[in-house]
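Working notes, beginning with the structure itself.
For this depiction, one protein chain was excluded, whereas all remaining protein chains were kept in their positions.
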Amino acid sequence: MTQQIRIGLFGTGRIGQVHAMSVAAIEDAELAWVCDPFVEGAERTAAEYGGKVSTDPAEVFASGEVDAVIIAAPTATHVDLIDAAIDAGVPVLCEKPIDLDLERVDRLRAKAAAATVPIVLGFNRRFDRHFAELHRRVSAGEIGTLEQVLITSRDPAEPPAGYLASSGGIFRDMTIHDLDMARFFVPDIVEVTARGANTFSATARELGDFDSAVVTLRGAGDELVVITNSRHAAYGYDQRFEVFGSEGLLQVGNQTDTLVRHWGAGAVEALEPYQNFFLQRYAEAYRLEVVEFLMAVRGEPSRSPGFEDGRAALVLADAADRSARTGGSVTVDLSR
Amino acid sequence: MTQQIRIGLFGTGRIGQVHAMSVAAIEDAELAWVCDPFVEGAERTAAEYGGKVSTDPAEVFASGEVDAVIIAAPTATHVDLIDAAIDAGVPVLCEKPIDLDLERVDRLRAKAAAATVPIVLGFNRRFDRHFAELHRRVSAGEIGTLEQVLITSRDPAEPPAGYLASSGGIFRDMTIHDLDMARFFVPDIVEVTARGANTFSATARELGDFDSAVVTLRGAGDELVVITNSRHAAYGYDQRFEVFGSEGLLQVGNQTDTLVRHWGAGAVEALEPYQNFFLQRYAEAYRLEVVEFLMAVRGEPSRSPGFEDGRAALVLADAADRSARTGGSVTVDLSR
Amino acid sequence: MTQQIRIGLFGTGRIGQVHAMSVAAIEDAELAWVCDPFVEGAERTAAEYGGKVSTDPAEVFASGEVDAVIIAAPTATHVDLIDAAIDAGVPVLCEKPIDLDLERVDRLRAKAAAATVPIVLGFNRRFDRHFAELHRRVSAGEIGTLEQVLITSRDPAEPPAGYLASSGGIFRDMTIHDLDMARFFVPDIVEVTARGANTFSATARELGDFDSAVVTLRGAGDELVVITNSRHAAYGYDQRFEVFGSEGLLQVGNQTDTLVRHWGAGAVEALEPYQNFFLQRYAEAYRLEVVEFLMAVRGEPSRSPGFEDGRAALVLADAADRSARTGGSVTVDLSR
Partner (left out) sequence: MTQQIRIGLFGTGRIGQVHAMSVAAIEDAELAWVCDPFVEGAERTAAEYGGKVSTDPAEVFASGEVDAVIIAAPTATHVDLIDAAIDAGVPVLCEKPIDLDLERVDRLRAKAAAATVPIVLGFNRRFDRHFAELHRRVSAGEIGTLEQVLITSRDPAEPPAGYLASSGGIFRDMTIHDLDMARFFVPDIVEVTARGANTFSATARELGDFDSAVVTLRGAGDELVVITNSRHAAYGYDQRFEVFGSEGLLQVGNQTDTLVRHWGAGAVEALEPYQNFFLQRYAEAYRLEVVEFLMAVRGEPSRSPGFEDGRAALVLADAADRSARTGGSVTVDLSR
């Protein structure tokens, strides 16, 4: 591959930085434009990883100097930026969620479906080496027919109150990743049952949000998926996955920085607490997500999740929210 | 303790044998009467572990030769036998469930509450060394405030069709043990949400029963409990327990017969499959259950679960069944 | 088995108590005589587990009331008591070591070889469920040709100075168990290389003994066995075993009282420290050792180690001691 892929990056916050670094490290890609209304952020990122600076997305698309764009700007901008990328005929990798409002997503849906450029959603966990291998082995039939999936997903600590207030609630902000992972193994979900609880966070309670939740999904083949979430975990970022089938079970446990175990007078075989949060735990997955996106850009076969996957996760998050608030289950049809 | 406690045993099936052996092994107890309408069973048990033989419970109670009774007869006989034990003023240990019909249980409820003799329910898992230690450490505050409980409980293989037909369904037959274990940690359950599925068993499907299920319970303190059940597991009896609190997490994993691990060309660090079923896995717990019952008989402090615990498990199983069939949640008040 | 085997017990110290309890719990055996020059010990043991009391071994043998004897008296008495048992035609189970002085052992050797009654040595670890299963799987060829054995064996804490002074040194007192276990897997040892060290114990240093040691054995088939010993371990009794073969590896790790694991802010997946010492760790093995001895007494096939195994362990311990003191290796021929 001799041709450099020129990337335009929207947004230079935490995830934007991660993507800038990934692009800079990939041999046949380069950061061509960095765009952020907060111009100092754009300038700092461009200084470190290259690219021209802009505060206006239109300027980036009009330049004719980007072969693909990565959207890491605030959620509210996603729909418009995807729309503009389609108009410009430029492949796009957009961070999840597409939007917090399903109606806005659906207004773009037909256009996205008709788009000839790849529209890729940033569900990076699918590219985590461990989960990808789990998926490969399940797909290879190693545990027979898939019957149950258990996802345990607990954040190390609650985000700041300001973030929580605009997050759309635990299901749309946190569970949404687990909902996509559920669909990685059971794509066709037909029923959502969620229950939320308030265990420790006064902030969540005041916002009418939950800090603890259990979501049960039913797949079209009567598979059951259970997601257990908490907004905190004293021992670090807890990300476990278990797939149970007719012939056996496959699990992915948590990752520690090192293999060192300790034996002492008070406890034995003890590992150090887990990697603290998603930027560490999924560092490699973020990089591979971009690599896979670039494969899609080049027209090569790619496993990247697309617009419909992004929409499906939001449909399920909405359904979970409704179920948790009304006490029933919510039936969904992701194909409609 | 020099005085022997004379035990009357009703029922000489699989569990009856286990209890007979436990009684025989306890120094200050003895099998005085063995009662089973299937007289050969009673005779065989008495020949091995001692005691007189009867086919008629009334004869046992009338003999005046029993200081306590253990009921391991079919479920349908439980209510009447407990009733008779109360009338005879004899402490009773009864296998779960009290009955499959909550109305029958409730007709005995006031009398049981007024009884002056111990009425103990056979929820043996509470006496399992591992779960008991887990409970002790949670109670000691080691993980702070309890927020979530995850119970994974899978049988190695489906019971025979005949057994299934009269079992009352997966929630009343299998989940009921997990429901009691949930109450061991979160006694006051206020809401039950259950979802069942049909994944592999034609028998269960024909009976209108499920072979896979997820139950979410809510405690009065907004604790969430998740129970995951399957009627089969290729790798053996799967009995895991996880308690998550504000300060950490405690788990009990599965037990293997030995500590031997194997490293080979195909896999490493592999253990042999788990102990095959409950009689092995909970062998010690069955014995301790009887020991604890005898403490209650002697008027010593005892941790044995009682009639109300047996009733509560049935109320929760009924609620789970209703929730799974109707699609909503069921609110319960165990104190009413 | 309707005939009771009447046991005479010599010695009522810690191990004597364990054996008394084992005999009492076995249905077709009974404690017939309890013998200890410390008569209060004998009386207390007889009161709890049955049997007549004596302070004189000759009285026990002369009574004609013992079908087998168990020797748990001080090491210095072992040779004479085995000798007397042979003369009395009574099977004997003797605690290790036979004696600390190989010459004394060898004076009894021919007579022991000619004896028609079973002479069994108390190497209980061979009956530990985990090691026995390890042995079975190695013998079944699961890891191909045995090439290396690694034994890690560390006591929780140093014994009292008085005990150390008469123990015969670390190799004869502590390593001897590991040497027998080495021979369980590689019976024909031909070379012993040992190195001792003084790491923490002023007592050991003053006695000219070691508190840390490594022993390398060579088997006749060029198998290498490594034993690592320490007289202390902050985290409890450390008893690990690894057998490496041409096709793989089998290991037995340490045992904890329960399966409970803890996740906290400082460490995760932590188990409680190991069972504190051999009476706990090998409780079941002590019982099975007696069971297997009784099989030998009844003339049934038995896996019990015999006089030659007891002698071999002492030969190896002597060789280890010599090797550690001289700095070379010691060649042995256990068949001579």
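In this document, chain identifiers A, B and C correspond to the written order of the chains, with residue numbering beginning at 1 in each.
Note that contacts are C-beta pairs under 8 Å (C-beta built on N, C-alpha and C of every residue); 3 or more make two chains touch, one makes a residue touch a chain.
Model, not experiment: these values are computed from the prediction.
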item: Which residue of C:D28, C:E247 or C:D333 touches the chain not shown here; value: C:E247
item: Touching residue (missing chain; options A:G13, A:G221 or A:G248); value: A:G248
item: Candidates C:S22, C:N124, C:S230 or C:S304 - the one touching the absent chain; value: C:S230
item: Residues from chain C at the interface with the omitted partner, ascending; value: 143-145, 147-148, 150, 152, 154, 191, 193, 195, 197-200, 212-214, 216, 218, 222-224, 226, 228, 230, 232-235, 238, 244, 246-249, 327-329
item: Residues belonging to chain A that touch the chain removed from view; value: 129-130, 133-134, 137, 142-143, 247-255, 257-265
item: Contact set of chain B toward the excluded chain (per top definition); value: 234-236, 254, 256, 262-274
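What we mean here is this: only the chains that are shown with their structure count from here on.
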item: Rigid-body rotation angle, chain C and chain A, from Cα fit (steps of 5°); value: 180
item: Where chain B and chain C are represented by their mean Cα positions, the distance between them in whole Å; value: 41
item: Chain centre separation in whole Å, for chain C relative to chain A (CA means); value: 59
item: Geometric centre distance via CA averages, chain B-chain A, whole Å; value: 42
item: Multi-chain contact residues (two or more partners), chain B; value: 143, 247-249
